[in-house]
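Here the complex is missing a single protein chain, while all its other protein chains stay put.
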Amino acid sequence: MPIRFKALSYIYNKDMPYAHKALDDINLEIREGIVTAIIGETGSGKSTLVEHLNALLLPSEGSLEILDYNLIANQKQKFLKPLRKDVGLVFQFSEYQLFEETILKDVAFGPLNFGFPLEEALKRAAEALKMVDIPEELFSVSPLEISGGQKRRVAIAGIIACDPKIIVLDEPTAGLDPRGAKQIIDLFISLNRKLKKTIIIVSHDNEMVYNYCDETVVLSKGKIRYHGPTLELFADQEKLKEFNMLEPQIVTFRNLLIENGFKVSNEARTLDMLAKEIAGQIRK
Amino acid sequence: MNNLVFGKYIPIDSFMHRLDPRGKLIGLFLMIAAVFVTRSWWVFLGIAVLLAIALLLAKIGIKMIVQSFKPMIVMMIFLFVINSLTIRTGEVLFNIGTYPIYEDAIFNTLFVICRLLLMISITTLLTATTNPLDLTLGIEWILKPLELIRFPTHEVAMMVSIALRFIPTIIEETIRIMNAQKSRGVDFENGRISEKIAAILSLIVPLFSVAFERAYELADAMEARGYVPGAKRTRYRVLKFRFTDFMFIFICALTLALSIASRFVL
Partner (left out) sequence: MSLIEVKNVSYAYNENKKVIDDVSFNIEQGTYVTIIGHNGSGKSTMAKLIVGLLPVKEGEITVDGITVNEENIGKIRTKMGIVFQNPDNQFIGSTVKDDIAFGLENKQVESKDMEAIVEEYAEKVGLTSFLEYEPQNLSGGQKQRVAIAGILAMRPDIIIFDEATSMLDPKGKKEIKKLMYDLSQDKDITIISITHDIEEVLQSDDCIVLNKGRLFMHEKPDKVFANAEKLREIDLDVPFIEKVREAFRKNKIKLKADDLEGMVKELCRSGSKH
């Protein structure tokens, strides 16, 4: 079942003189099982949009259908906890949420809150930590003593361990070095490919979006300007110009290849895949 | 947190906003002294009239002042109950059940409450019309004589202004960490005591570690820009007394004088 925003608006400081409409009549369907990117300039409403997905914010107008839940404006909500278990939200600079004495305990914190028995919570925590590449000898170390990139991965493990059906990441690679960023991108791609998780990712990194995200939503001033296949968005020069987006270099390269008579499939969105396809054609 | 009115600065331009913060601070002390010294309803009325004029000059609606009373309601009720139980002078006005309520209990309490409300209104007026930074400068100036006994007024003022500067940042941070923990299943509103404690820890620990990190980085940034604690510095913001400031202080002083006089005359 897709995630459905229906005529959803969100107003900060409602009924105050300085009220501010951060989301304006959003109608949007996000498909299950794919990677969707949400892009837009700072202040376009991206974070407000994703904070609705696990009911940290409730719609001021309209409604949101997600999994079996239906969040309707001005209605009391009772099932927040199960919803938050099913929709994991990884915040920007998520390393700042770590607080337990050991890494393992910190990752088990979420599962325990969501009612998993202690033993199972610890087992899930250990599995999640393995997935994010944290070696076992670090499990009993304080989460405040590891490097920034490791902290970020521990924070993500804290969400994965709750076994959410949908994982939402708000600029998960901001402030990391290229190696740290790559590890995190690889991680959420494998979550999608292997475990069929629905991934929603807020990002400023257009090249990453092009490489890995199936669909893209462009937000501007609280309104949706585009929603569709990522490939189509980046193939449309006029749209890129309209949204004030730079064409990623990989798109430039891909277009050059096509202009020069090479055949490029829709799947070839990373350099490695492009090179493979082109090499195949040259050798023939 | 946005509903808290007491102590909030309203960034507009008005006659009251333009007054020198030192003058306003002195005025505040004089007026509060006047409210405390007097035992006369007439003086209260006079001060209330002055306050109304100041509010008009400050372009601040009466609504904000009334809102600033809200947190005091519990205390007022408490006062009423205590006074009704303890004060047993004057005539009996009425009975609650079999318990007699005396005239003095009612009037004394009303008087104390009026005193409190006036004090809050005066303070709210000061903070609403004075930029926190200017207020710090004013406080620093007033504390200046303490430097004779080696009190570090300048450092204290610097600390206060940095604290004020970081309040909005820390509030933002708190909301962000709360949201992150809510996403991990923490319920800040409901739950047993043990769950509440865990919830609060999950907020406090990260908040402290962020605050410390900020503090270290800020210290580095200050040091790198040539700040040495205790060293001589010049000031970008310079305060200047003008004629209106003296007039303002004069009016406040006059009020205090009349208030003192009221104890002997009325």
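As written, the chains take the letters A and B, and residue 1 is the first residue of each chain.
As a working rule, contacts are C-beta pairs under 8 Å (C-beta built on N, C-alpha and C of every residue); 3 or more make two chains touch, one makes a residue touch a chain.
Model, not experiment: these values are computed from the prediction.
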item	value
Residue among B:96, B:193 or B:228 touching the omitted chain	B:228
Of A:2, A:33, A:175 or A:228, the one touching the omitted chain in the full complex	A:175
Chain A residues touching the omitted chain (full complex)	41-42, 147-149, 174-180, 204, 249-250, 252-253, 256-257, 260-262, 271-272, 274-276, 278-279, 281-284
Chain B residues touching the omitted chain (full complex)	131-133, 161-162, 164-165, 168-169, 172, 213-214, 217-218, 220-228, 231-238
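FYI, only the chains that are shown with their structure count from here on.
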item	value
Whole-Å gap separating chain A and chain B, where each centre is the average of the chain's CA atoms	44
Touching residues (chain side chain B, partner chain A) in the complex	2, 173, 176-177, 179-187, 201-202, 205-206, 209-210
Residue numbers on chain A that touch chain B, as the complex places them	13, 16, 51, 54, 56, 81, 84-85, 88-89, 91, 94, 96-99, 109-110, 112-114, 144, 158-159, 162
